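With one protein chain held back, the other chains of the complex are shown just where they sit.
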Amino acid sequence: MTISRRTLLAAGPAAGLLTACGSDTGRGDDAGAGPRLSQWYHQYGETGTEQAVERYAAAYPKAKVGVQWRPGNYDQQTAAALLTDSGPDVFEGSPTLDQIQGGQVVDLTDLLDGVRDDFHPAALTPKTYAGRIWGIPQVIDTQLLYYRKSLLSDAGVRPPDTLDALVDAAARLTTKKVKGLFLGNDGGAGVLGGTPLYAAGLRLVTDDGKVGFDDPAAARTLARLHRLYAGGSLLLGAPADWSDPSAFLQGLTAMQWSGLWALPRVQQELGDDFGVLPFPGDGPGAAAVPVGAYGAAVSARSRHRDTAKDFVKWLWIERTDYQEDFALSYGFHIPARISLAKKADRLKTGAAADAVRLTTEHGYAQPLLWTPADQTAYQDALSRIIRGGANPESELRAVVRKVSAELDRVRRKS
Amino acid sequence: MTAHGATARRRVRNRALWFWTFVGPFAVGLGLFTYVPLLWSVALSFFDAHNTVTPTDFVGLDNYTALLSDDAFVDSLRTFLVFTAFIVPTTYVFSLALALMVNRVRRARAFFRSVFFLPAACSYVVAALIWKMSLFNGVRFGLANTVLGWFGGDPVAWLSGTDPPWYWLVIVTVRLWLQTGFYMILFLAGLQRIDPGLYEAAAVDGARPGRQVLWHITLPQLRATSVAVVLLLVINAFQAFDEFYNLLSDTRGYPPYARPPLVYLYYLALGQGQNLGLGSAGAVILSLVVVVVTVGQARWFGLGGREE
Partner (left out) sequence: MEDAVVRVGRALRLVLLVVLALLFLVPFYLLVRNGLSSERDVTAPEWAFFPSELRWANVQELFDDPSVPFARSLLNSALIAVATTAGTLLLASLAGYGLARVPYRHANKVFYAVLGTLVVPAAVTFVPSFVLVSSLGWISTYRGLIVPTLFPAFACFVFRQYFLGFPTELEDAAQVDGLGYWRTYWLIVVPNARPVFAAVGTIVFIGAWNSFLWPLVIGQDRDAWTVQVALSSFTTSQVVRVHELFVAAAVSILPLLAVFLCFQRWLVAGVERSGID
């Protein structure tokens, strides 16, 4: 490889610079079985995942696939790497609207011929633009509200099924040592994102590409979140943030918003003493469960586009055994394929089964038209509403203005 | 053309040759690896450069007007003007005081110097880790909250609450801890260059050790170092990114307070969403602000000018 053990050993402090500078980048076309592909994954926290994806890659017969396991801020790294010729051929990720419009990723629509209906719509929709598919969903990740059954029954609190009930439950569960609810160290502005809007029956962006929360109900719902914060029932400043179940497991909070990936650990430590809920509905809205799904995409700068597409088809469409293994053997994700999700034994009982049902019934995915600029503006407002007690109506008015301008921009490009 | 003139010209040419022998290699590298990307960025700022470094859609000053009419960006610039006005003198005085004390202490001087300098060896990531997860976490078993508890105080969510803005305490302490030692070393290196004869002469002239000597000998002699320190401090304050990002961001974003301009630009334009034109415009604006502030403070303190 690029910096081999040999060059490293040869590189004594003095001679090192020259020797190392003489090594070349070795990327691309070695002799041997077909071309070389470079495939990127973000670093998964669950042990065994990396070995598994390397096993899959090694099993691909038509090319030599090198796996790059990327720690750190993954989406930024792929975005930068897509600008160069030394980026990945195949990468997992969520191609952004600008990447699609800028022609940085390859159209993968034809790979899905015949199996399109087998993919969960909530996973496929954000990979779809102008009727074409730009990423093949790998797995589905969701976020849920975990609650401690014993703590709730001790306090005589029923699992909350409305936002008002959640606010009330969090207050009643709060004691001197235990807080009622943990929504992340920032009080929820980051992780909740659009979820409360969906729970209020609204949208971030409507199907016809308009602002989906230009509605007085949005302000009413977000104001309730401020009551959670102001009432002192939120856990703040825990050493590990919402994505890690530690605060919940350590008894710092009676309820925590966290990912599906935390479920095995919670189950292991708490046994049956916990349950999962969606984000409860508010007013006319039903509950909401945010769904995220990384997909496999192909870089338009790849020198072996066809091979790369073939590899994606092989791994993420044909090899259902690997797909199931990837979703369920290491971490805990819902397979993106409906047929696989139905088959999986681990998803048939207990809280896991609840999670699958809630995802099917209430799952929503952040729309592709929702850009990082929208996200920043909306989250700023949400943070000011929750923590600063800012007026939700005027805050949201400003966001609506920014988001419509941004929607105009992306529409002009298409 | 006299022989004398030819010699002079040769000497001038010679000096140019020597100058470039010394400065050339550095200048070439700086040109390639700093100026090329820099000018490239400036060029990008006049284009609609979403996810591309070779844009074709010229938009003139649109990116600049977009940013200057963006409340969040202007707000972060304003916040960091105030932050700079506070942190620069604080760090300056603190590190100079440490340098003077360490320089004059008779016992264990090497020990003290090491202790104050050691934090400079910590990366911002490691420091932010310690501050966020151990020292100033918001639960009752954090060190700061434990100490508060001894005095009967309730746990404080240091980084999460906005009223009062305790997060500034966290940010300022981590910054002082990380940076003071570095500037202290620069001051120490400066102090050791001061001609001891000056102090002897002052003592002969009856100057009282302490404030008089400090004002009339030490500080003026440290002027070149001070120029360097203040300049680096100002730039550092405006370009703050790492410790803020590591202390206050979560996987989903960054709160709308204590947000350095670079962090805001990162989320808006330079991270996953690559609006490189907008991001570059932001950088140009930020750089201009730094230039104005630097030149301004140099005038104010009479530092910048001719050093010789």
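For reference, chains read A and B in written order, and residue numbers begin at 1 within each chain.
The working rule: a residue touches a chain if its C-beta (ideal position, glycine included) is under 8 Å from a C-beta of that chain, and two chains touch if they have at least 3 such contacts.
These figures come from a predicted structure and were not determined experimentally.
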Considering the complete complex, identify which of B:131, B:166, B:244 or B:257 is in touch with the unshown chain. B:131
For the chain that's not shown, point to the residue among B:35, B:58 or B:215 touching it. B:35
With the missing chain put back, one of B:10, B:78 or B:193 would touch it. Which one? B:193
Quickly run down the residues of chain B that touch the omitted chain. 12, 15-16, 18-23, 25-27, 29-30, 33-38, 40-41, 44, 53, 98, 101-107, 109-127, 129-131, 133-135, 140-143, 146, 177, 182, 185-186, 188-196, 199, 209, 224-225, 227-228, 231-232, 235, 238-239, 241, 251, 262, 265-266, 270, 274, 276, 279-280, 282-283, 286-287, 290-291, 294, 307-308
Across the whole complex, the chain not displayed is touched by chain A residues 1-5, 7-8, 11, 13, 16-17, 20-21, 23-25, 27, 42-47, 50, 68-72, 77, 80-81, 83-86, 177, 239-241, 243-244, 246, 250-252, 259, 261-262, 331
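One rule holds in what follows: only the chains that are shown with their structure count from here on.
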List the centre-to-centre spacing of chain A and chain B in whole Å, with centres computed as mean CA coordinates. 35
In the complex, chain A touches chain B at residues 73, 75-76, 79-80, 82-83, 96, 98-99, 101-102, 104, 177, 184-187, 189-191, 193, 235-243, 252, 371-373, 375-377, 379-380, 383-384, 387-388, 398
Complex contact set, residues of chain B against chain A: 50-53, 71-72, 132-134, 136-140, 142, 157-163, 250-253, 255-256, 264, 267-275
